[in-house]
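Shown next, in structure tokens, is the structure this report addresses.
Missing here: one protein chain of the complex. Every other protein chain is in place.
Moving on to subunit A:
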Amino acid sequence: MSTPLLHVNHLEKYYQKTHILHDVNFELNTGEVLTLLGPSGSGKSTLLRCLNGLEAYQQGSITFDGQAVTQKPKQWQQLRQQIGMVFQSYDLFPNRNVLENILLGPLKVQKRTRAAVLPEVQQLLEQVGMADYANAYPRQLSGGQKQRIAIVRALALKPKLMLFDEVTASLDPEMVRDVLNIIRQLADSHAMTMLVVTHEMDFAKQISDQVLFLADGRIREQTPGKQFFEQPQTERAQNFLASMDF
């Protein structure tokens, strides 16, 4: 058994005096998909943000790829190239076209050459069905298209881990499927290690290797595979699934 790619150990997170995450523990192996479920306000986004340094945590430890996370800004800057994150609000840079959005990280952060990166980016754009949009500006794209570009922008850095925070939550229903398919494809054909927060239960059930159910900042259930969806143990989880029409 190899060591896990990500190991979160007794993590505690406060916003000022408010205790947000309580004793969060889990491991994620390379190639696995972990879905993080829970009602709104349970701390899912906060946990994800702690995993790439957008929020500091106060106690506990994170080990990523054998490296102890020190929370120093310089180290986070390094680690973020290996831990991609995609947000609900896409947040493409509005003043840069699609290609410039995607190339910024590989060229400026990783100092790779344009010639080396371009074929990879082209391929990624094709994979997400956006090959014709390299020169488009974000304002010319629909929400679903922007989100696909945001995913490519993160993937272009060749991360070892991807964090997805409700990436379909602000999309029109017909666009949700496209974006979910891309994530599914990443899991299936690329064996990308992923931590996914989603309210799409069918999708979650399909892709999960592991489920964490979070409520009030505590992990209430931690189960492998599809077990969570078939036999939720706690009443909170049962209510949650019922509220999701699942």
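By our rule, a residue touches a chain if its C-beta (ideal position, glycine included) is under 8 Å from a C-beta of that chain, and two chains touch if they have at least 3 such contacts; residues count from 1.
Keep in mind that, in the parts below, contacts and distances are computed from a predicted model.
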So which of "Amino acid ABC transporter permease", "Nitric oxide reductase NorQ protein", "Carbon-monoxide dehydrogenase small subunit" or "C-type cytochrome" is the UniProt name of the chain that got left out?
"Amino acid ABC transporter permease"
Can you say which of A:L5, A:M85 or A:V98 touches the chain missing from this structure?
A:M85
Touch as defined at the start, partner being the missing chain; which of A:V109, A:A131, A:A191 or A:A242 qualifies?
A:V109
Any idea which of A:Q77, A:Q123, A:Q185 or A:Q233 touches the chain not displayed?
A:Q77
Please give every residue of subunit A in contact with the chain that is not shown.
52-54, 73, 77-78, 80-81, 84-85, 87, 89, 91-95, 104-105, 108-110, 137-140, 150, 153-154, 157
